[in-house]
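Heads up, this is only part of the complex; the chains shown haven't been moved.
To keep things simple, chains are lettered A and B as they appear, and every chain counts its residues starting from 1.
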Amino acid sequence: MKPPVAVVVLAAGAGTRMKSALPKVLHPLAGWPMVRHVLENVRRLKPARIVGVVSPGAKDVAAAFAPHPTVVQRQALGTGHAAKAALGALKGHRGPVLVVYADAPLLTTATLQRLIDECRKAKAAVGVLGFVAHDPTPYGRLITNGGMLDKIVESRDADEAEKAVDFCNSGVMCLDGALIASLLGAIRNNNVKKEFYLTDAAAIARAAGHAAIAVEGDEAEFQGINSRAELAVAEKVMQQRLRAAALEAGVGMADPDTVWLAADTKFAADVTIGPNVRFGTGVSVGAGTEIKAFCDIEGVRIGRDAIIGPFARIRPGSDVADRVHIGNFVELKATRMGRGAKANHLAYLGDSDIGAASNIGAGTIAVNYDGYGKWRTVIGADAFVGSNSSLIAPVRVGAGANITAGSVITDDVPAGAIAFGRARQVTKKGRAAALRAKLKARAAAAKRAKKS
Amino acid sequence: MKPPVAVVVLAAGAGTRMKSALPKVLHPLAGWPMVRHVLENVRRLKPARIVGVVSPGAKDVAAAFAPHPTVVQRQALGTGHAAKAALGALKGHRGPVLVVYADAPLLTTATLQRLIDECRKAKAAVGVLGFVAHDPTPYGRLITNGGMLDKIVESRDADEAEKAVDFCNSGVMCLDGALIASLLGAIRNNNVKKEFYLTDAAAIARAAGHAAIAVEGDEAEFQGINSRAELAVAEKVMQQRLRAAALEAGVGMADPDTVWLAADTKFAADVTIGPNVRFGTGVSVGAGTEIKAFCDIEGVRIGRDAIIGPFARIRPGSDVADRVHIGNFVELKATRMGRGAKANHLAYLGDSDIGAASNIGAGTIAVNYDGYGKWRTVIGADAFVGSNSSLIAPVRVGAGANITAGSVITDDVPAGAIAFGRARQVTKKGRAAALRAKLKARAAAAKRAKKS
């Protein structure tokens, strides 16, 4: 049996170009902190260990690695120094050690697996992922010879022949676990920046008579993120991957470029999504459901054959059963809608439980907050809540009850009852003209007062 | 006089890659089922007949062809076999017969007309539409010689010289109505897939001493649709055509890429449309009207100098007169707004008739549904409906009437009357502190109960 892999994730970069109080690797991408994408991708390699390397005081970054351990790189002395900080946590590990970057979340599991496999095949002490660069100017070049990686030459140190090479260094490496300590130990900082470059491990391995190889990946996967603009580009790439997968699975999207997916969004086949729909994390959508334009949906399981939107907003903690309709300008928050229940127009249902086939009228508010506590509204099956009603939680409305439009419901309503809480209409014939004259005069007086 | 054309529309493809219960050619494109675009395009040729070829049991597809007849292709034995299924329906037709595809809706009438014209000029038994392919690899090549089409070579059967040809077969053909039966009858299925290829008609015609020609079109028009991703690409092309035509006609759009049009959307000049507006089918918009950002509009005639949105939603069956204002979070459904009427904020007007110059206050709900029937609200001219009112339909409010804010209106209000249906305000001085203490204690108790 092959010894398992270990992964070191370098996450100690400063990220100053983001101009943000939030650590760079915690900035969101498809709804997840950037580093989580890297962790999910390396987890699929089924590694024996994952170790994060973080900068001093970066508690939130360390927390994002949990349950995986992190070590602190005390000073920012280069990638070689950062990798060395992980050696303690790798003690006893004999298999390959992958070194990846928390700010390069587009690198796929498949490419990493290929690097590991090639290293095993070549019994290489060091393997480096490279890419053929569209513009190689800024990158270190991978100088190979007969299948072996001879050395990695920094762009500024390259001679003319080396500059002509367009096979570039991604920085992602696979090192032999039995040799990693000695390889990293041999890296020196005799360079302009006085930093220890992980890159040097390749030449060190070759000098010691070991094999070193370079494995090619697609340039797009190695995009690192150092600025808000680069983050936006990575988000676009990520979204295009997610959208392509959804289309392939049978999701209909009139304009996929305007559907924003989270890394964990789940769709059954024959879901239809209009333009301009944003999915936060934690959403699953059942077969045959249509989500119309302009929706914002997060943290909800939506059943089959439901109709959502346009202009619907569903917040976390919700559950929407089969055949439910949620219409325009309706907000659900931590609300369960039973099978076939409807809330089609202008409503706020917070902390509510709406029974199957119940109808919630336009303008209904589940009044869940009193300034101090949040309370639940529980409505049974087949109830009818009239428009513009206010349900003062905690309150229960029984199955089959009718609430008359415009009512304020403060007390529980038994099943099968009618409840109303509204004043009787009074009509004063012919009186509008006098009222209007009064209002008109008031407006005119205010206008005069403003002028003077 | 030239004999008229007949058109055979092949619509029997399986469409399994769509992963949808909906037949492929019924998937919407710019608001219409895909096949309807093809039908509209060929109708403009003023053909004597249009015949659809559908697969067994495809009732919905056949219905989409109405009033044109369809024939059933019993088995999926290739395009030649499908075209042959239409021969019965073509009996007696002597003019050109065009064979087009229901899943290639981007092909324009002008290109089809050109094919017919060239065939007539050349007295060709067979004419084929071809295109110069960006990447010819997957396509059959059109081998021409001195203006004549010699043969169509499938990609896998092409020799090196033929592979170098980038003039490719679209599959769209025009056949001489007097010869079509014999040409189709001569097609054989002696190939790997055991299918009858319509393509073979060209070589068959030449072998029989007839003329065959190839006519070039633009590759973009021949994009077929086999997957959700290809459907999304076709939608983008269609939208770009529609947007370009609207801009050309004097419609202002700040970001045309975020305006979704239907195939039948009609604009006067000097209409202005903000970003993110979706038009469903059946919309016309008058001159000088502004539609602000984030609107969803379907099935409505909108007059001149109206202001719609942002965040307005108009549903089918509505009519919005000149100078009407529809503001944010307002929904109209099957509602007529008279000249200069206004509903500027958070309202639902369903099945309503709002008189000219009337003002509908924020939060107003026309309560059109009682759980069983839908009822109309009719409001006269120059009425004033106060905010947060509920109008319980069926109900009539006369011209010049005033409804006080917060009222529930259950009975008709005569013209010029004032109506109110709300409780009088009661103020309890200095009592908020005690209420808040009670609410705070309740919240604290609930929190304790949760913990224990």
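Going forward, a contact is a pair of C-beta atoms (placed from the backbone, for glycine too) under 8 Å apart; a residue touches a chain by one contact, two chains touch by 3 or more.
Please read all numbers here as calculations on a predicted model, not as lab measurements.
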Size of the entire homomeric complex in copies, 2 being in place: 3
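What we mean here is this: only the chains that are shown with their structure count from here on.
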Where chain A and chain B are represented by their mean Cα positions, the distance between them in whole Å: 33
In the complex, chain B residues that touch chain A: 18-22, 27-28, 227-229, 231-232, 235-236, 239, 258, 260, 276, 278, 294, 296, 311, 313, 329, 331, 346-348, 350, 363, 365, 367, 369-371, 384, 388, 390, 392, 400-402, 407-411, 413-414, 416-423, 436, 439-440, 442-444, 446-447
Interface residues, chain A side, partner chain B - complex: 244, 247-256, 258, 269-270, 274-276, 288, 292-294, 310-311, 327-329, 345-346, 359, 361-363, 370-373, 375, 384, 386-388, 402, 405-406, 422-433, 435-436
